[in-house]
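Pasting a structure here, questions to come.
Omission of a single protein chain aside, the complex is shown with its protein chains in their original locations.
Up next, chain A:
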Amino acid sequence: MISITKNDKRDDGRKFDEIRPLKIEAGVLERADGSAYLEVGGNKILVAVYGPRESYIRRLLKPNTGVIRCRYNMAPFSVDDRKRPGPDRRSTEISKIAAEALRPSLMLEGFPRSMVDVFIEIIEAEGGTRCAGITAASVALADAGIPMKDLVVGCAAGKVNDEIVLDLSEKEDKEGQADVPIAMMSRTEEITLLQSDGNLSEDEFKKALDLAMEGCRQVNKVQIEALKTKHAQDVESES
């Protein structure tokens, strides 16, 4: 195995508890009700939100509340080898877990029989797209003006060369020993997504979970800033 961690630095020069450089921009699409663009490390993700709108799939609508639908899709050019376009097992899974991670934050009781559509498009992938996708989707939902209890924020932790590290890159994910992506609500710190891939001892898992939650708090600050600066720009462009 290639050495990915040296002393207290990782392969890409980060510390064990450091996230990759993160940039979020809200309201980038004109025609969507809400949208967000996110870059973290080598990831480029675009999220569009439509709704609440009249459900065009009758069997999905609920008479007492609105529903959220999510679609996670990777562009064919988003990875080194061309990805065959269209839904596959992995993207179907991520679509489902993203919708379930976001649902607890939304207050759709005021919109019965309606539907909110979230489209997560991965333009470029470099590890940790599901967490980044959820983070961006929550910003886009807030941008769409959908009532929600909290912003949902995602971040991953994992084990690489027997060290617990935060926010795994693609290389670390592939060559590392474990990956724990989580999503949580920023204020209440309720966890809405918890997955684990690889082998971790109980202590290691606890450590990874704590680290991932700390990462979420950092990402949340960028989320809030993105939403606020988008608005501040509107004011500036006028004067």
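Definition applied: a contact is a pair of C-beta atoms (placed from the backbone, for glycine too) under 8 Å apart; a residue touches a chain by one contact, two chains touch by 3 or more; residues count from 1.
In this section, contacts and distances are computed from a predicted model.
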Missing subunit (named according to UniProt) among the choices "Roadblock/LC7 domain protein", "Exosome complex component Rrp4", "Sodium:proton antiporter" or "glycine dehydrogenase (aminomethyl-transferring)": "Exosome complex component Rrp4"
Among A:39, A:150 or A:204, the residue in touch with the chain that has been omitted: A:150
Residue in contact with the excluded chain [from A:51, A:158, A:176 or A:215]: A:51
Residues belonging to chain A that touch the chain removed from view: 33-34, 51-54, 63, 66, 105, 107, 110-114, 142-145, 147-151, 185-188, 223-224, 227-228, 231-232, 234-235, 238-239
